[in-house]
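Here is the structure we will look at, set down as C-alpha cells.
With one protein chain held back, the other chains of the complex are shown just where they sit.
Each chain carries a letter (A and B) given by its place in the written order, and its residues are counted from 1.
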Amino acid sequence: MSEYRKRTSALRALAMGSLVALTAAFATSGAALAQTMGGTVTVVHNSNPPSLDAMATSSGQSRNVNMNVYETLYGFDENIVPMPILAEGVDISPDGLKYTFTLRKGVKFHNGDVMKASDVKASMERYRKVGATGNLLNAVESFEIVDDYTIIFHMKAKTPTFLESFSSPRAPAVIIPEEDFAAEAGKTSLVGTGPYKITEYVPDSHVTLEKFADYTQDTRYSGPDGFGGKKTAYFDKAIFRVIVEPGAQVAALEAGEVDILDVMPPSAARRLEGSKDIEVQENKLWAFSTFILNANDGLTSNVKFREAVQVALNMEEVVGIATEGLFTLNGGWVYPGTTYDAGDIGAADYYNKHDVEKAKALLKEAGYNNEPFSLLTDNSIPVHNKTAVVIAEQLKAVGINVVINQVDWPSALNLRMQDTGWNGWTLSMGIEPYLGPAAITATLAGTRPHFVKPDPVLEELYKELTAGETVEARKATFAKIQKQLYTYFGIIKLGDIGLLQATRSNIEGFKTFRFPRVYDIWRQ
Amino acid sequence: MSVEAIQDDTGGSLRAEMARARRRRTTQFVVRLLRHPSFAIGAAILLVFVVVAVFAPLIAPYDPNKNSYRFVLYPPSAEFLFGTDSFGRDILSRVIYGARVSLYIAVAVVVLTGIFGVILGTLASYVRWLDAFVMRGLDGLMAFPGVLLAIALAAALGPSATTAIVALSVTFTPRTARVVRAGVLVVQGMQYVEAAHAVGASHLRIIFRYILANALSPLIVQLTYVFAVSIIAEAILSFLGVGPPPPAPSLGNIIAEGRNTIQEAWWIAVFPGLVIAVVVLGLNLMGDGLRDIIDPRQRNER
Partner (left out) sequence: MFVARRLLSAIPVLAVVSVITFLLMWLIPGDISAELGGTEATPEILERIREQFGLNKPILERAAQWYGALFQGDLGHSYLLNRSVADAVFERLPVTLSLAALGLVLASVFGVLLGILAAVRHNSWVDQSSMVGALIGLSIPDFWFGLVLIIVFGVLLGWLPTGGYVPITEDFLGWVRSMTLPALTLAFTQMGVIARMTRSSMLDVLDQDFIRTARAKGMSAYTVVFKHALRNALVPIVTVMGLTAGVLLSGAVVIESVFSLPGVGRLIVGSIQRRDFPIIQGGLLVTACVFVFVNLVVDILYGWLDPRVRNER
C-alpha cells in the first residue's frame, strides 16, 4: 500500500518534463560507452502485428515492428514536433494551398532502388486507398511530380494542422516502392527505406528483421530523434517475438532468452527491483484511461445521470487498481505541463469526487429506477476490463444496477459502433493524447468514433480549435473544450497511465518511446 | 458371479437368478457404498464442496466482489487466509463463491452430457441403420476441437456460464456417446445378451437390464472424467478469456486473474488451483467407488 502511494506521488511530482530528463541521462551514458556491432536482439510483445503493411493499420503492435522498417516524409521528433525524415524539407505557400516537398537524394529502398518522387506519389495514392487513416489526405486535391526529388501536394483548402496530422505515426504515411502501388492491403513486398528490413514473418511466433546494409543515414542529425534522426543499426538481426502470457514474457526475460520487454507488468517490475540483470524504464505519459458514455441510449441519454456517474467515481481506486499503481491523477484532457494544459478547469468540481450523496441526489433527479446499466468492456486488454470491474463496484455502491458485458475486442468495437445497447465503454487512448488536443478532440467530434450523439457545442469548439491561427488562440479554445467536456459528460477522464519497459542490463542505448527502436542500441 | 450364472444356465433359472441378484443389489447397495473407502472419502470431499457452495453467503468472511485499493495483493494472513488479489478482494471469499459457479457449470455439463451421451450411444450401437448417421454427425462435432468450439461460441453468443455449459456439453457428448457405444458393442456380442434375445426379452428390456447395466462402468468412468474435465475446462476457458464474465468469481477466472502474477502473488492462482485439484480428486474417488460396486464383475474381487 505505502508503495503505491510513494509511486503515485513520485509520479505526480515527476510527471512534467520527466521525459526530457530521461533523454538527457541516456545521451550522456550513451556517449561514454563504446558501441558494439553485430549480434541479435530479441524484443517481446504480446500479439501479432496485424499487418506489416505499415499504412494499412493503426495497431501499436504493427508500429513496433514497422517503424524500424519504414520511414515517412515527415514524422515527430522526441518533443512531438514534425521533423523532416525522408524529406529534405517542405515549402508551404503563403495561401497554404501548396506544400512543396523536396526529397533526400540517394535514399535506397531495401530492394536496392533509389527513392524518387514517383514512389512518393504512388505511396500517397495508395495511402488514400488503403491507409487506415487515409482520410487525412482528404485535404489534398492532387499530387504533382515536379522532378525526381520534388513533389507538390495541392490542397483543397487551407489546413493549418495538415503537417502535424501528416506526421502522425498512428497509421504512418510511409514511402514504399512504386511497384507496390496496386498491392491490396497487406499484400505488399514489405520493402521500405528503414535501417532494418523484414526477412521472415511467422505469425504467432516472430518477425525477423535484418540490418539493411545499404541504409542511407540521415546525416543532418547527430543521433536518433523521435521517429527520425540519424539511425545506426548495430545489431545484425532484430527478432520481434510474440509471447502471449505476461508471466511467460517476464520468465523469458529473466532467463535471458529475450532482451527487451515491450510491456513490463508493474508487479514483476517491483519484484525485480534491484536486479543486476534487468533494467526497467518508465514511460509515464503513455495513455489516458477513459470511460465513454453513450448519450444516445436510455439511461445515459440523461445528462443528470451521466453527471451522477462522473461524481460517483473514485478515480484513484479505479486507475490505481487497473494499472497496478502506475498512474497519475489528472482530470485535464492533455498531459500536465504541456503547452495546452488547461489546469483543472472543469475538473475541479467533478474529477475524483467520489461523492455518493451527490450522485444519489442526481440519480433521483434523473428519475433513475434501477434500470440496468450495460457496461461494455473487452477481454483482450487487461486495463480495460479491470477498469470496468472497479467502476461497476463503485456505481453499484451509489445504487446503479450495473451489468458488465465483457466481449472480445472486435465485438467490443462492433458493439460500441451501435447506436444503442450499451451505456458505458472503457477505453485507454494511447496515441491521441500523445498527438495533442486536436487529435483528442477530433475523436469526440464529427461523425463517430466516440460520441454516438455528437455534442453541438463541442462541434463548434472543434472547428474553432482547428482554425485557430495562434497557439494562444488555440489554448483559449482548448480550455473551453475541457470545460465543455465537464458539462456534457459524454466521456469521463479517469487518469493518466504509464508504461514500464524492461531490458536486459547488457543492452545499451535503449530508451522508452512510442515504439521499441532497435537501432542505436547494442549489446555491451 | 451373476455373470457365470447367466452364462451357465438357460431359460427360467436365468430369470430367477436375475431377480435374486437385483434384490441383493438394492439391499446392499447403500451399505456397500458407504463402506467403500474411496467412495466415502470422495463423497465427504464433495459434500463439503457442495455445502460450502450452497451456504456461501453464510461462510464467506467478506463480500467476494468488494474492491479495496488499500488491500491490494496482500499475502495470506490471519485477516485474509488465502490473501487478496490485485483488486484487493479476499481470495477465500472468492473461492467460496467461485465454488458455486464452477459446481453449477460442471453439474449441468455432466447431466446434459450423460443424457445425450447415453441416448446417442445406445441408439448408434443398438439400432444398426442409425449407427452410421449418428456417428457421422457426432464425428462432425468431434472433429471440431472442443476448446476452439467453445471460443467460437463465446465469441458468437458472448461469454457466460450458459455459453460455457453449451459449449462443454456439445464437446463432451460425442466422446461420451462413443464410450457408451464401444462398451455396448463389446457387451452386445456376449453370450448372456444373446441368451436374453433367445428367451424373447423385449428390446427396451434388453437395453436397460443387460446392455446399459453392463456398459455402465465405462460410462461412469467417462462421466467422472467429464465432471473433472468440466471443472478444469471452465478454468481453461477463463484462461483463454472466454469463461464466465467478471466480476462474479469462478474457480477458473480467479486462477486466470492470478496467472500473470504467479511469481509475485502465487496465492491467487494456487489456492483455487488446489481447490480444483482436491474436488476433482474427490469426484474421481467417488466415481471409482461407484464403479467398483455397481459393476457386478468386480464384486468377487472384494
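Quick notes on this one:
Criterion: a residue touches a chain if its C-beta (ideal position, glycine included) is under 8 Å from a C-beta of that chain, and two chains touch if they have at least 3 such contacts.
Nothing here was measured: the structure is a model prediction, and the numbers come from that model.
Among A:107, A:242, A:269 or A:507, only A:242 touches the chain left out of the display. Screening A:79, A:135, A:339 or A:524 against the full complex identifies A:135 as the residue touching the chain left out.
Of the options A:193, A:283 or A:411, the residue whose C-beta touches the omitted chain is A:411. Residue A:59 is the one among A:59, A:100, A:301 or A:466 that touches the chain not shown. Considering A:48, A:161, A:328 or A:441, the position touching the chain not shown turns out to be A:48 (whole complex). Even with one chain removed from view, subunit B keeps its contact list with that chain: residues 4, 128, 131-132, 136-137, 139-148, 151-153, 155-157, 171, 175, 178-179, 182-183, 185-186, 189, 217-218, 221, 225, 228, 232, 235-236, 239-240, 252, 255, 259, 262-263, 269, 273, 276-278, 280-281, 284-285, 288, 291, 295, 297-298, 300-301.
Residues touching the missing chain, restricted to subunit A, are 47-48, 50-53, 56-59, 130, 132-135, 170-171, 184-187, 190, 201-205, 241-245, 247-248, 251-252, 254-255, 257, 380, 407-415, 417, 427, 429, 432, 443, 446-449 (touch as defined at the top).
Throughout what follows, only the chains that are shown with their structure count from here on.
As a whole-number value, the distance joining the C-alpha centres of subunit A and subunit B reads 47 Å.
Of all residues in subunit A, only 1, 4, 245-247, 250-251, 265, 267-268, 270-271, 316-317, 320-321, 324-325, 379-380, 382, 385-386, 388-390, 392-393, 404-408, 411 touch subunit B in the complex they form. Here subunit B touches subunit A in the complex through residues 65-67, 69-73, 86-88, 154-155, 158-159, 241-242, 245-247, 259-265, going by the rule given at the top.
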